[in-house]
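Report on the following structure.
Note that one protein chain is taken out, while the other chains of the complex remain in position.
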């Protein structure tokens, strides 16, 4: 696999308040040298810890995109030859809607899976985003802040 | 996660000689109880072990779909609460075309990744499919038969 | 108390909800003083102190990380951002 610079390997990063598309991420990391592509899609579930969920709201800190880039560059550095993309939604989402799509492609599936998993794990740990859950019973809470 | 029978959890299995679609797999495993969906896409690479590849041909044994079902049921049994789908291509494919799409969805990403990885690993190990690589230099070989 | 300066606290997500406002100014010498002053000011809001205990902080955009809050002297007009645990994805 010819060497790709870290910048080139990060194909698409976005945080936006319009519906997300898996195809967009797939297209961004398509590459003839690629044999395996792993994509993770996070969607709004209709329940959490036994409570019915109606809607989810996401807020982002202004640093979020900068932090997402740092995370993505960390992933491609840890997985040479991989190319990655990540898009995250902000605003109000109903059940079933896509909150995040991350993708990683590499010559072989082992790297694609490992890079994709690290990308979503590090995004969750290091990118300043917050999730506000609105329950069917009318109550609401910020996830992780209890 | 309410119990889904093994049969219900296997949403879509297909082996066909027409182009594959990631969306088809995503739609098949979409479910309001689902929070994480992991998809693996195998595409035809333009090289293998340093040799330029022009085209790939896939053959399937008549048992292939039956074996794919056995594999898929094994994955959902090993990952209760997950739902899966797998579609594989046969016939002649050019560089960049999709040869396989497998997907697994589950309440959380750890299960989704684990189920998806087992599905593609077991498919490769246990489903009677063969790959014929046609190189840029005019030579060709059946992968894994050397 | 070391000499005090006027600083701004900017609250995000759960911290904003617990404080009942996005931003406020107060007088403090160190980061620890600022957080104590904020707790005192919002004493009547039960969840405020609890959420604050789980937050991470930026001062003028730089992460405070694990440094001891009492040892961080604040500059005049410092902007302290209060970030609850991240919950993306």
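Should a chain be cited, it is by its letter among A, B and C, assigned in written order, with residues numbered from 1 in that chain.
Here is the rule we go by: a contact is a pair of C-beta atoms (placed from the backbone, for glycine too) under 8 Å apart; a residue touches a chain by one contact, two chains touch by 3 or more.
All values derive from a computational prediction rather than experimental measurement.
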Practice prompt. Give me the visible chains that the unshown chain touches, in label order.
Written response: B
Discussion item. Of the residues B:10, B:75 or B:99, I need the one that contacts the missing chain.
Written reply: B:99
Item to complete: Just name the one of B:19, B:32, B:96 or B:128 that touches the chain not displayed here.
Response: B:128
Worksheet item: Touching the missing chain, which residues of chain B?
Response: 42, 58-59, 61, 63-64, 88, 99-100, 120, 123-132, 142-145
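Please note the rule applied: only the chains that are shown with their structure count from here on.
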Practice prompt. Select the chain at the greatest separation from chain C, using centres from the mean of Cα atoms.
Written response: B
Fill in: Middle chain, criterion being Cα centroid separation
A
Discussion item. Centroid of chain B to centroid of chain C, CA atoms only: how many Å?
Written reply: 50
Fill in: Intercentroid distance (Cα basis), chain C paired with chain A, Å
29
Item to complete: Provide the C-alpha centroid distance between chain A and chain B, rounded to the nearest whole angstrom.
Response: 22
Discussion item. If a residue has to touch 2 or more other chains to count, which residues of chain C qualify?
Written reply: 89
Worksheet, complete the sentence: Multi-chain touching residues of chain A, meaning two or more other chains, are 42, 120
